[in-house]
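Every protein chain of the complex appears in place save one, which is left out.
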Amino acid sequence: MMKKRTIVNFMLPWLLPLLIIVIWQWTASMEIVSAKIFPTPVTIAETGWKMIANGVLAEHMLISLQRALIGLLIGGGIGLAMGILNASFHLSYRLFDTTIQMVRNIPHLALVPLVIIWIGIGESSKIFLVALGVMFPVYVNTYHGIRNVSNDLVEMGKVYGLKRREIFRHILLPGALPSIFVGLRYALGVMWLTLIVAETIATNSGIGYLAMNAREFMQADIIILSIIIYACFGKIADLLAKWLEKGLLKWNQTYHP
Amino acid sequence: MMKKRTIVNFMLPWLLPLLIIVIWQWTASMEIVSAKIFPTPVTIAETGWKMIANGVLAEHMLISLQRALIGLLIGGGIGLAMGILNASFHLSYRLFDTTIQMVRNIPHLALVPLVIIWIGIGESSKIFLVALGVMFPVYVNTYHGIRNVSNDLVEMGKVYGLKRREIFRHILLPGALPSIFVGLRYALGVMWLTLIVAETIATNSGIGYLAMNAREFMQADIIILSIIIYACFGKIADLLAKWLEKGLLKWNQTYHP
Amino acid sequence: MTRSAVIPEGKNGVLIQIKAVTKSFQQHDVLKRLDITLYPGQFTSIIGKSGSGKSTLLKLISGLDAPSEGDILLDGEALNGISGSTTMMFQDSRLLPWKSVIDNVGIGLQGEWRPKALHFLQQVGLENKADQWPSTLSGGQKQRVALARALVRNPRMLLLDEPLGALDALTRLEMQQLIERLWLEQRFTALLVTHDVNEAITLSDRILLLEDGDIALDMDIDLPRPRSRTDSQVGKWERQILDRIMRNSS
Amino acid sequence: MTRSAVIPEGKNGVLIQIKAVTKSFQQHDVLKRLDITLYPGQFTSIIGKSGSGKSTLLKLISGLDAPSEGDILLDGEALNGISGSTTMMFQDSRLLPWKSVIDNVGIGLQGEWRPKALHFLQQVGLENKADQWPSTLSGGQKQRVALARALVRNPRMLLLDEPLGALDALTRLEMQQLIERLWLEQRFTALLVTHDVNEAITLSDRILLLEDGDIALDMDIDLPRPRSRTDSQVGKWERQILDRIMRNSS
Partner (left out) sequence: SEGQLEVVRIGYQKGNTLNILKVKGNLDERLKKQGIKIEWNVFPSGGTVLEALAAGKIDYGNAADGSGVFAQASGQSFVYVGSDLPNPEGMGIMVHKDSGIAGIGDLKGKKVAVVKGGNHHYLTVLALESSGLQYDDVEYVYVKDASEGRALFETKQVDALGSWDPFFATVQMDLQPVTLTDGSHYSPNRTFYYATKEFAEAHPEIVKAILEETDVSDQWANENKGEVVKMLAGELGIDEESLAKMVERRTYGVEAITKEIIAPQQQLADTFHKIGLIEHSIDVSSYMPVGKEWVPDLK
């Protein structure tokens, strides 16, 4: 009995995705639109399996992963640094915040022509776009996280002779961490999302390329496959962020199991 | 002296954007790349003025604004509701969170073909995409905001006989508000960003259309103009969010002037 | 030192029965098979060393937490979650930072509560702070707002966790009188955690000493009311209890 | 009742001069042209009604807040921001929730601080809680951790804002003895805010009564140490001060 319950509980989050797949199979098999533009899950699974088996998928994913991670590192790093800087120094906040708020609102799609002119069509242009996209969520959550740390604790740190660096390390950073994790969770999503634009720039590899190329050439099965891959990445990113949170926020009772 | 200082302080946030424009004018006038693919700010200003004067810009902006706001209302509403629901009921969290985390990671560009099949090419498809994009930041920040309200205060509310609804209204919601505002600030950005994809679907109007059409037909001045418009929207969204915060979070000492 | 049958009258108050209640955190038993009956309308004080489990006991009675073992009955019915008849004042003030002082006092009240809330604010000497944010209050002021918030709602059972700990002698005295007056009027069942033995004696019918997770002392104080803190009888009781506390520890 | 020249020796302590200090919040003057000199190594207690400005004064001396008018000098030098020689124990415990108890005690300490921190945790009776999260502590335990955190760093000036308010009589006594012992050893300048007049008398050389933003009473307590709380001399002083407090208010 107990065992059954645990399984049900474990399956609960997958109920809805499963339901979607079932409805999809059902509607698709009715052939309201041709299977060419809206294939059944079974077709997708076959395509997926084929691409896994011949290693194509792994290849695309690997190259995307590389671009994504480098971009995350750079953009996340800059976002974190700017968030910390602007939360700590009012001057820096005044100087940079407006610009960041403006830049973050520029669509990557519109930026591509300029990126090609400035950075070219190589790897760096793709990494640049990922970094740009990832920067903002990390920035804004770091900033707000730090600003929302209780001033009482900062006062305590000051009176206890903590240097600026120590106050940051022992008080502001740990206090902001839950918020920074929300930012990271976003960033992990944005990181992949950006690739769909970035990987239209003169490349024939990567998940973004796969999706856009499939769209170009009417390969509905691959479009949907890429959607599913993206969705799975979303789940993985979320698990990763949760797992990190679990490790680093042990003290936080609001941590959600 | 005092007066001078205030002006300097007021100008500070615009220093960087100004600097960018100056450098841009300078490099562009050097014609390292041809002015045709990288026009000078003056050219852009001229183009902009022409489009303002003949009302084209206002027309595009109005229609985009309409799509954006309806999408924001729907998506923001759903995000808020789901955030509240999932923060309040563990069952609902288990049931929905995974799916939301997966859906949010699907690039709109890849979804467009499916959206066209399911929703068609009318206004609703554009609003759907905006709503989808806006939903997630509101959701995740509402959720985390509510979960991070101190349990002590919730306990207090329970013991003082507050009903579930009252606990939510008097304790959870106000406590989560700073975080929800971060979400709103995002959402206001995403709202515009999404249009660049949404307004590729069978339309002749809107800021997103303007930008993408310009790219298609290589109108560098309009591409850059649309980038600037987007950037300004970013700033306006930010001001709006700050202004709302100022009004609603008077009690919050961490409010940043 | 055994429990005699001095049960004050109090139709209004709740009967609290604590039956073989154990509360453990991790491996550690904070409360060990506790058995207490608090009679309707009785004013009981709990004293005990820091960390002896006083707040834990109050949390169990309030229904905010559940015992690891054993049962708690209110008016004969097993407690399950929060009971509507309980009000508790926490050890920390737990004011809502986003509500003004008066809105904090009035939280959850129905109907025309403002005059009533203002009245109680006046009783705790803070009517002039009614429209301020809690963050501008001093420590003792916060505590008094929390007290006003607890008293304003005519509970049938009032749990007070060190309600006057942050107050100066004079204000403390006034607040004690306020609590006693309300209790005499309404005859709710009162349970007061305090470190001030004198306060326990002046206010309560019965004093419980919590030690090592058990009731080490259960005393009825049958002095006539009103009692004065400088009364010689009170002094005698005080010395007796303090001696008991000090002796046991060394 | 005027200030006599009983200045204890204390090369270690800081000389604190408060000169015509006014502190206002909005239109309201909390402190009004206050003039106080606290001598190096002196142990001073501040008493006063809730909301009389005691915490505000401590915050000014610590450098966390600046006077609206007037100056504060430490060892003759104008205070500007936080001085390295000050340690303050706040009215609320302000423990970092993300650090274990011992890490909270040791925060900001250099070198091999663990044995020292553990020693002080032991002094406040909490060595067995060293590795717990602060959120699992009782109210009094939190306060004691904060006390240990303040005492561990050998300050030249120690500001204590109701450090023992949440403690039971026995623990309170032990903590008083701990504070006195450390003070006798190190002769820092001590400033204690307390609501317990008896505590003020047993511990301090001098008692200040804050009333209406001004010093209403400035008394030197020249009893020999160690003092006992039940000593008749202490009792006499206590009654005298309490009478003064009570009289003025009615």
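Labels A, B, C and D are assigned to the chains in the order they are written; within every chain, residues are numbered from 1.
Just so we're on the same page, a contact is a pair of C-beta atoms (placed from the backbone, for glycine too) under 8 Å apart; a residue touches a chain by one contact, two chains touch by 3 or more.
Quick caveat: nothing in here was measured; it's all calculated off a predicted structure.
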Chain not shown: contacting residue from A:64, A:141, A:200 or A:252: A:200
Which residue of A:158, A:215 or A:235 touches the chain not shown here: A:215
Residue touching the undisplayed chain, where the options are A:37, A:81 or A:244: A:37
Residue in contact with the excluded chain [from B:28, B:87 or B:112]: B:112
Chain A, residues in touch with the chain not shown (by the definition above): 33-34, 36-37, 113, 116-117, 120-121, 200, 202-204, 212-220, 222-223
On chain B, residues whose C-beta touches the chain left out of the figure: 33-34, 36-37, 112-113, 116-117, 120-121, 200-204, 213, 215-220
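The criterion applied here is as follows: only the chains that are shown with their structure count from here on.
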In chain A, residues with contacts to at least two other chains: 253
Contacts with 2+ other chains: residues of chain C: 92
Contact graph of the chains (line, ring, star, complete, other): ring
Chain D partner contacts - residues on chain C that touch it in the complex: 25, 47-51, 54-56, 91-92, 136-141, 143-144, 161-162, 165-172, 195, 197, 242, 245-246, 249
Complex contacts: residues of chain B adjacent to chain A: 9, 12-17, 20, 33, 37-38, 91, 93-99, 101-107, 109-114, 117, 137, 140-141, 144, 147-148, 151, 178-179, 182, 185-186, 189, 192-193, 196-197, 208, 211-212, 215, 220, 223-224, 226-227, 230-235, 237-238, 253-254, 256
Of all residues in chain A, those that touch chain D in their complex: 152-153, 155-162, 166, 170-171, 174-175, 177, 249-253
